[in-house]
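What you see is the complex with one protein chain gone and the rest in place.
Up next, chain A:
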Amino acid sequence: MFAYIVRRILATIPVMAIVALFVFSLLYIAPGDPAAVIAGDQATPADVERIRASLGLDRPFVVRFGEWVFRIIQGDLGLSIFTNLPVTRMIAQRIEPTLSLMVVTLVLAITIAVPMGVVAAWKSGSLIDRMVMGFAVLGFSVPVFVVGYLLAYVFALELDWLPVQGYTPISNGLWPWFQNLILPAVALGGVYIALIARITRATMMEILQQDYIRTARAKGAGQTTILFLHALKNAAVPIVTIIGIGLAGLIGGAVVTESVFAIPGLGRLTVDAILRRDYPVIQGVILLFSFVYVLVNLLIDLSYTLFDPRIRY
């Protein structure tokens, strides 16, 4: 087990290296010259050249990549071209709203989607099943921003139950914090809920046909025990896998959701950085997202051992 974890962590190094190379190359691939952008409209070519030199943009690719990676390993993501602040500090300032949004969405999605899928599988072919599946199709097909604006219109503007947009730090109290996150989390979670519910249903349908479910029934176990202990534990591996895969979509969706609900998180930071061609910030955020994704997938692989004793690393 320990050896496996070490091996997996070592295996993330080449993955992260490829991501880093790609992220760094963005600067060369993307159109537009950051030096020219910083210099502004009134700059002379000499000004632009001077800025380029000060940013180190005039040196060879390999040299700059090497230096860049070396600094990242030391935890230095460089300075923002625009604000001149360290990128790590900018990310740190923006991480709480995004993390909150992700966690609330994740918890909300799992607590709604898994029971939905389980009940749909149990009552397959019934009205409940068809409603769940109908909702899943809807969740897949309606984009996040449409759901977001619709929810904000109905629950914030018309009914006035929840705030329209913005973010309240968790230090201001749990309820104000949560209140601001309900609508974004529901909007962001739609696709995720649909995805998890579908996989849960499909897996559970297959498992409920198994001989050991009949054994549990013959023992006198109740329906709830059969569904949520005997069957769901067997279905856990595919469900957890899809939760991990869906997390990537969630990171992408967070960027849109934060824009719709004016949440000052990493998504907004990313969008702003892209609009300003603030490359160090873009690079830092993408690296962070990739790292989180790799880490989550490692945790998911390790979590398999909790659910299935046949899986041992």
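Methods note: contacts are C-beta pairs under 8 Å (C-beta built on N, C-alpha and C of every residue); 3 or more make two chains touch, one makes a residue touch a chain; residues count from 1.
Methods note: contacts and distances are computed from a predicted model.
Name of the non-displayed chain as stated in its UniProt record, restricted to "Fumarate reductase subunit D", "Carbamoyl phosphate synthase small chain", "ABC transporter ATP-binding protein" or "Tryptophan-rich sensory protein": "ABC transporter ATP-binding protein".
Interface note: of A:S141, A:N172 or A:T215, the residue touching the hidden chain in the full complex is A:T215.
Contact with the chain not shown here comes from a single listed residue; of A:R52, A:H230 or A:R277, that residue is A:H230. One chain of the complex is left out; on chain A, the residues touching it are 210-212, 214-222, 229-230, 233-234, 236, 307-310.
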